[in-house]
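For this depiction, one protein chain was excluded, whereas all remaining protein chains were kept in their positions.
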């Protein structure tokens, strides 16, 4: 095992700086972790296993993006032509705006809703188990099945949801013809599908708050809202960082579910970036433009995630 | 076996450059460990953070340039490098 080397030295390394932590503890800003480059051996398996699937495909996509590829032996170098084409394509820009809008709506709905669900979730007894299992169910359904479920459920003729809107609410609803209906169907589907993730993470975070905090708040006569705002919410920062980042990444790259339900239509009402991208990559097999497209896409997601990550992890220090 | 990776000279040079940069940063880190400080970016960064931010910003400059103007990309590359260097030094 590669770990062996660290193992031999590390305990002594960890024991040596024993006195400083007590001193450093006064100043919370100083990172108490000892410096030890041998820790790289512990990380190596992760780097190797991820790099195998991440780096080589990424390099290949970069190579695609500057060429017109017909086959490995027949290809033409085109420089940055595909990037120019993609960056100026009105269809790509439209899809970009649409995807951004979708992600914003998803975050604005799912994060507060998920936290609310977590706060309302039972904390004691058998109902905890039942609640956890039921809430988690939508997360465990393969994504194309989620699409299938909603494709049926939202249909006006054979689906309960679509039927209820048409016949009980009396509103004409047809997601295959009306763009707004299609958008709403995809949005509601995503909220249905992913709010449970936020709820589970927030619930776990809430459970980690020690009881004395609440007792203190109760003695002070704090209102439920004040307790939530000043005791619960700050302690949720960590889990909400995970939730916001995961939800942003996944909603910005949403593909399977809307593809099954609407196929990007009607027109291009629900044609998100990933759907357009697959149309170019898989449908037309234009590897060059698709490569350039996904690199620009990747760049944007990476920037936003870096900003989120930096803001959320540094604000608490 | 790896011909499906469709390598070209320019992309190979870019990746080689990145690899060299990473190695250089590691060696530099060994010689004088990085110090975190605050620059015009207003957040605490060490030189590795600034390298990452600089490279990403350079990519943004290139992408923005190609989306907007038909001017030479060499000019864009110059601007991108300037931005990256500026972030590296004062960021």
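Letters are used for the chains, namely A and B, taken in the order the chains are written, and counting of residues starts over at 1 for each.
Here is the rule we use: a residue touches a chain if its C-beta (ideal position, glycine included) is under 8 Å from a C-beta of that chain, and two chains touch if they have at least 3 such contacts.
Methods note: contacts and distances are computed from a predicted model.
Novice: When one chain of this assembly is omitted, its UniProt record names it as which of these: "Carbohydrate ABC transporter permease", "NADH-quinone oxidoreductase subunit D", "Oligopeptide transport ATP-binding protein OppD" or "Deoxyribose-phosphate aldolase"?
Specialist: "Carbohydrate ABC transporter permease"
Novice: Consider the whole complex, including the chain that is not shown, and state which of A:78, A:111 or A:152 touches that chain.
Specialist: Residue touching the chain left out of view: A:152.
Novice: For the chain not shown, which residue from A:76, A:177 or A:204 touches it across the whole complex?
Specialist: Result: among the candidates, A:204 touches the missing chain.
Novice: Tell me where the left-out chain touches chain A, residue by residue.
Specialist: Residue positions of chain A that touch the missing chain: 3, 6-8, 10-12, 14-15, 18, 21, 31-40, 42-43, 45-47, 49-50, 52-54, 56-58, 60-61, 64, 117, 119-123, 128-129, 131-145, 148-150, 152-153, 157-161, 163, 192, 196, 200, 203-205, 207-209, 211, 214, 217-218, 224, 227, 238-239, 242, 245-246, 249, 253, 255-256, 273-274, 277-278, 281-282, 287, 290-291, 293-294, 297-298, 301-302, 305-306, 309.
Novice: For review purposes, identify every residue of chain B that touches the missing chain, sorted by number.
Specialist: 1-2, 4-5, 25-26, 29-30, 48-49, 52
Note that only the chains that are shown with their structure count from here on.
Novice: With centres defined as the mean C-alpha position, give me the chain A-chain B separation in Å.
Specialist: So the centre of chain A lies 26 Å away from the centre of chain B.
Novice: Residues of chain B touching chain A in their complex?
Specialist: So the residues of chain B touching chain A come out as 3-8, 10-11, 14-15, 43-44, 52-53, 56, 59-60, 63, 66-67, 73.
Novice: Once bound in the complex, which stretches of chain A touch chain B?
Specialist: Listed in rising order, the residues are 56, 59-60, 62-64, 66-67, 69, 72-73, 75, 77, 79-80, 83-84, 87-88, 296, 299, 302-303, 306, 310, 314.
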